[in-house]
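Heads up, the thing below is written out as structure tokens.
Only one protein chain is missing from this complex, and each of the others stays in its spot.
The chains carry the letters A, B and C, assigned in the order they are written, with residues numbered from 1 in each.
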């Protein structure tokens, strides 16, 4: 696929995800870690405008000067950002105008692609912009689910999507022998700066499950009063459970004694054979403790990955999100992409049902706070 | 005007107010005291469905069972209410469906009006429902202003509305002699329960301004460092000023040394001759203190009203919102209309530019917390 | 009693109240509305030093320059105040040094009393300082009760004090006819500025109880599920009840099915015949609503007072704390004494078991927020 085709395929995908929405659904920001769909549409476009069109396309005129202010995210180096918690109140520009903005930028990106067809820097930045948009596609899906899922009438996003029903295709465990292994991205294709710095680690032998924990297995933990026994929980996890009265994964509702969960296809009975999802790190760690097992480290996961069936759920590791040896952040705004978030977060490995095709690899490092669970997260265990 | 005509006139007015909106504007709830326009549209309709159609129209079928849950406000007696702070996340039903809901209810109200043309209770409840909708029309305007006004690009609601430019038409002071006066609603026409219980009060002589404080006058207070001298402020007012870094009325922005204010017609230079508005009680009281004057009590205001030019701004009084002698709240849900809010609020008298025609009278008691100022509030002074 | 004797009697009383304390008890500030006993001891002394000794005693040397900073309360006009919420962390100066400070100031006050024996301004200020100290004596007792009462081992303050056991000495109701009455302080003796401005009010006939509500009566409200029926509560009162899980007066604990209350003499079974106390305005108003009665206004209370048995509990009125007609605050720091608190508080009338002798009168206006209940508050009802 040419870069131009790739560009339009990715850009189109964002709009396909939004095709199930009503105009109203594009607006809310129910909690600060969720962004309105309109914002995702505009922000991913702003990225191409700011880092490609403005510096590289001669005579390019910015679509609207206000948009840099409204649709920047966390790039302190590119002007004053909108306070994140208030994104949900920005009703203008309208959704229609944001789609016009996308069209305007896409048209100029076509010009740029022609003009700079041999410019490696431009190609790399376009690739980065597309990877960035794919990251937002996944967030778009999970943010939409959060927005609709907070409505007491449980609207259906699409009856044809049944990701929550994903099941394990394999079984058993894989044992990896002690040794020195290489970690991090070393090949050609695209990768993010937080994967760079391929380096050696020493791993002791470990035995890792080839399956993710299912709803049926997780229900055993619930039924064993796992949520009310502090011995299984990290101290801050226990505070999280008690202060928020957590007693099940996100989107689970006990309706007259029977567990249901909100899915993209609406409210449904919990399927015991499906892989459990919308699990926080705290819950994953408590489940592992109860099971007398543990979570893998990110290095163990990466080393075993080739032998595992993965890609349906983001999998919590027991590794904190920290820089690899030799990590150095690029200068300027793009230097803010990853490095500055490397604190107080845990690494997730793999990919989820919401991850765009071609956007996963064994070295990819995702990261969230230990309490966050609106992504399609899951649990893979390692023997003690 | 027949009751049926009156009904349709009022109902139409709500939709006219919304006619300037985009679909997106109907959704947000930027702060908990502001409700989304969609909610106002549905809630005022729900009122007629719940208190008129369901009990009085034979065989009436509720439009949608979920709506009672979604669009009730604070009537604890009519089922579980939606937590007020989350109204802004309810994207479904769509705006279009809420308009269908209005149409459905209006059609059935026509039937009811025919069927119960001679039923006094029904007529009274319809009148209450229309007064209720008119109260929401005023909130609708001020909530829309708040929603648009929080957008850094300051969208225009309508260029044809210039309420913020209202000026005083009169001048001077009115003196009312000492004596016993009657307070509260005593006539026929409609009034709310909080105005009932006409009763006597003794007033000492007082001299009240026939004008409201203007922007020019208020600017003198600002320029005299009124916002940084605690001596003018109530203790909790001073905390409010310092914690929120308040230094001007709501919607005022100092752009390169010149004061602007956000109006329904967009961002404009402050007009010195216009009447100041979006003032909290704390600011009104501090201004009066600085001016060596005071605010009127609600009884003084009501007694003097016939001689005053009023109706452009809600006017803060120095009276707390408390029950009149003999106040007794009705049984059931309608008993929750007013009485339960009678604590920690100050009374405002008069009416504002956003008050629907026919919805004001000298006995009307409006009430807000001392810090609230998103209504079109103003200041009238009394001599010490 | 000479002014000098009066001075020493009042000052001695403060120390008598503290004589039951351990050094440790002088230190904590468990919540921001409670002050440490050490602070009360020092602050009441600082008042005499600042408003009497410094301006009127020639060559007076301030005991310690830091004390103005540490022991000022809310007088913005007399230098920067200590942030109120952190008073409990100020362990130095020691308690012993604060007593030395008191001694030093008392010694110099003796000199001043001799020197200015005929100076009316000085006499008035001394009287104000003593009234101020008496106000703090009452707070001292209730703050001590709060500090000790928050300790799960319920320490005894003094086994000889049984104020919580106070009972009604009278019965029945008193009816006051409609008419114009005079309100506010008009005589000679001392009074605070908030009582000044004697003025006329018109009262409709009312019938007021000669007794305060007892524990037995209040228990009926509890047992009738009064705390779980929102119909009895003001809206903000209902939020207070639900958010704080309130189900009984302050200091009440249900121990194995039996109600106990923490008293100055330790934890005891609730005495059904005693007058209920530690009641918030919200609870008083809800109780009245449940009882189909109401609370008196402060004007009704003052008018009826001569015929009532009062003085054991501060009695909540249904009046907001607002200025009387003609109220004007004095210039300077003493102007901050009362006026600036006149917002968002309700008036209490009477006096309590903790009020110093000679510190009560029928025109005295006490005031607290509707949720506060660590004072010895009570309920008196008026017939609807």
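One rule holds in what follows: contacts are C-beta pairs under 8 Å (C-beta built on N, C-alpha and C of every residue); 3 or more make two chains touch, one makes a residue touch a chain.
In this text the structure is predicted, and so the values were computed from the model without any measurement.
**Student:** Taking the whole complex into account, name the chains on display that the unshown chain touches.
**Tutor:** A, C
**Student:** Per the definition of touch given earlier, which of C:90, C:174, C:267 or C:305 contacts the omitted chain?
**Tutor:** The one listed residue touching the chain not shown is C:90.
**Student:** Given that one chain is not shown, which residue among C:28, C:129 or C:323 touches it?
**Tutor:** C:28
**Student:** Since one chain isn't shown, list which residues of subunit C touch it in the complete complex.
**Tutor:** For subunit C, the residues touching the absent chain are 22-28, 30, 38, 66, 69-70, 82, 86, 88-95, 147-148, 150-153, 155.
**Student:** Using the touch rule from the top, list residues of subunit A that touch the missing partner.
**Tutor:** 74, 76-77, 180, 199-202, 204, 230-231, 233-238, 281-282, 285, 294, 318-320, 322-323, 325-326, 328, 335, 340-344, 370, 384
Basically, only the chains that are shown with their structure count from here on.
**Student:** Graph shape for the chains shown, where an edge means the two chains touch. Line, ring, star, complete, or other?
**Tutor:** line
**Student:** Find the most central chain, measuring centrality by the gap between its CA centroid and the centroid of all protein CA atoms shown.
**Tutor:** B
**Student:** Using each chain's Cα centroid, which is most distant from the centroid of subunit C?
**Tutor:** Following the centroid criterion, the farthest chain would be A.
**Student:** Counting only Cα atoms for the centres, state how far subunit A is from subunit B in Å.
**Tutor:** Using C-alpha averages as centres, the distance is 44 Å.
**Student:** Find the geometric centre of each of subunit A and subunit C from their Cα atoms only, then give the gap between the two centres in Å, rounded to an integer.
**Tutor:** So the centre of subunit A lies 57 Å away from the centre of subunit C.
**Student:** Hey, what residues on subunit C touch two or more of the other chains?
**Tutor:** Where subunit C is concerned, no single residue meets two or more other chains.
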